[in-house]
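One chain of protein is taken out of this complex; the other chains stay put.
On to chain A.
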Amino acid sequence: MPKKRFYRARAHSNPLSDSQFPVPVKPDEFDWSEHFPAFFPATEPEDNAKDLKVRFADIGCGFGGLIVKLALLFPEKLMVGMELRDKVTEYVKERILALREQYKGQYENITVLRTNAMKYLPNYFEKGQLEKMFFLFPDPHFKEKNHRRRIISTALLAEYAYVMAIGGILYTITDVQELGEWMKSTLDSHPLFEPLTADELETDVCVELLSTATEEGQKVERNQGTTYRAIYRRIVAPKDPAGA
């Protein structure tokens, strides 16, 4: 298992700066097989039953706590953690390889990408591909000048709605009250998202993980901090004649 102290990184990275990493021109040009070798065997598989499309995305996955937990809960779903910080991505990469080595046959369905999810989601995913998106403890960006760097905004929700399947769930959680309210009100006012009911929240296995799985969540719990969740479903536009 890699040691976190060898992968020290800054807490934040500017999402607006130009990328210095390769980005696929379009989704079908991206080769997922090297990320999921167990799902894409070298020889043509007999059964085509496996879903070879990434269905879950953890945006700003940090040290990867959530996808590691989700890997065992949904072993048939391919999922990707997206992280902008180079060193942190390296750590998660090593962590996944170590887990695959340690527990043979498990953790084959998770991977990590160094990329800027604010800019390049359509380069990786087709329309309606994702079933779940996670935004756990995003940077709060308190200054009004920096609100455009927030990962949940009306303009970006349009892009998330594009890559998400109808009925897909978007999870957000934060320990910053101001940001929690911002995310809730932004999602509430967006025509393509509706909140989950209390019952649905109760039965969703991922909800529990939001506050317990990640390093950031555990820290908040240790300090007995409050968390603010906003969990929404992607819906068809109310007055969309095409019905999408």
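Keep this in mind: contacts are C-beta pairs under 8 Å (C-beta built on N, C-alpha and C of every residue); 3 or more make two chains touch, one makes a residue touch a chain; residues count from 1.
Here is the rule we use: contacts and distances are computed from a predicted model.
Look at the chain that isn't drawn here: its UniProt entry, checked against "NADH-ubiquinone oxidoreductase", "Nuclear pore complex protein Nup85", "Nucleoporin SEH1" or "tRNA (guanine-N(7)-)-methyltransferase non-catalytic subunit", names it "tRNA (guanine-N(7)-)-methyltransferase non-catalytic subunit". Screening A:75, A:122 or A:167 for touch with the missing chain picks out A:122. From the options A:54, A:80 or A:192, the residue with contact to the unseen chain in the full assembly is A:192.
Screening A:139, A:159 or A:204 for touch with the missing chain picks out A:159. The omitted chain makes contact with just one of the residues A:18, A:34 or A:144: A:18. For chain A, the list of residues touching the undisplayed chain reads 15-16, 18-20, 25-27, 118-120, 122-123, 127, 148, 153-159, 161-162, 190-192, 237, 239-240, 244.
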